[in-house]
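Of the protein chains in this complex, all but one are displayed in their positions.
After this line comes subunit A, so read on.
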Amino acid sequence: MACATKSLSPATLEAFGAELDALRARTVAKIGSEDARYIRRVVKVQRYFEVAGRVLLFASIFPPAWLLGTLLLGLAKILDNMEIGHNVMHGQYDWMRDPHLNGKTYEWDIAGTGDNWRKTHNFKHHTYTNVRGMDDDIGYGLLRLFPEQRWRPFYLAQPLVAIIFALAFEWGVAIQDLELGKYFAGRKSKAQMRAEWQPVARKMRRQIVKDYVIFPLLAGPFFLPVLAGNFVANIIRNLWTYTVIFCGHFTADVHLFPKSVVDNESRGHWYWRQILGSSNLRGGKLFHVMTGNLSHQIEHHLFPDIPAWRYEAIAREVREICGRYGIPYNTGRMSVQFSQVVWRILRHSLPSRPARLPSVTPLAA
């Protein structure tokens, strides 16, 4: 997206990077028992929510129990996936050396494998945030969200596709790294596909068996209500994670970058790109927790390995620094940010062209 961005000289970018590095160092120095207590508390709440949700579903002969059980299970899955899973897998709590909070091995309650996520998200998306052709999260190979993406007639169905994708988000994420497009275009061998498919299928099977066979069977006569409750809980989680994630990178003013930006990129420039490629959500403390603090998408992209509950405190300083350097800091209420996302989905389902040549470099001419 082209938008008037103040140019910064290499020296200014360096000073800007140094300020963020200093902020990072100040924050890292504070990490300790407070963070350990925090994440353990979240884990505890998540575990109790999950058990309470499943127990209530077993009592679903009584309709309010079904409703509450489904909701609690949905919340438990959201906590597990976002504030715990996503953040732990970034290595935010590796310093604790707790094998159950190990970023390299953590596995979450969702269809996709932790290993695939570590690759598509931690590496590709975070390193090449909003770089065309490198960050697979730009439309997930399914949606056209930027005018720079080539239009095809398929995108006319995008409004419908986007809704289906939202409902089935966990499955979309689960197969993201298989790059089916490549396979169908003949650029990936059958053997490689089979090898990659195996762990993916194993995880999918585990999730299906757990939510749609074992727990319903354990409920005996309440097989169907439990199955339905688990199904709806998964959908609640899918819609919420989809909304939060799309608000993080596909609001109106976020930037898209060409591949060339990553060549010999300086730290300052990298920080600058992360800020322009991300957008925040305003809200209360509980809201931030439920988004896994991805409501602070900007801070998360600057410091993906700092315990996410600290982003709120960091945000004030980041915003102040951005203000001084004239770098736009994109934040807003969820309703506002998400309507911008919806507008992108609708607008770019039809042919569109970049308004101007994209301003891809912060460097003064």
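Simple rule for what comes next: contacts are C-beta pairs under 8 Å (C-beta built on N, C-alpha and C of every residue); 3 or more make two chains touch, one makes a residue touch a chain; residues count from 1.
Note that contacts and distances are computed from a predicted model.
When the unshown chain is looked up in UniProt, the name that turns up among "SUF system NifU family Fe-S cluster assembly protein", "Dihydroorotate dehydrogenase", "Spermidine/putrescine import ATP-binding protein PotA" or "Ferredoxin-NADP reductase" is "Ferredoxin-NADP reductase". If you put the hidden chain back, the residue from A:104, A:182, A:282 or A:324 that touches it is A:104.
Among A:14, A:94, A:136 or A:317, only A:94 touches the chain left out of the display. The residue touching the chain not shown here, chosen from A:19, A:135, A:211 or A:305, is A:305. Where subunit A meets the missing chain, the touching residues are 21, 24-25, 28, 31-37, 43-44, 47, 89-91, 94-100, 102-105, 107, 118-119, 122-123, 126-127, 214, 267, 270, 304-305.
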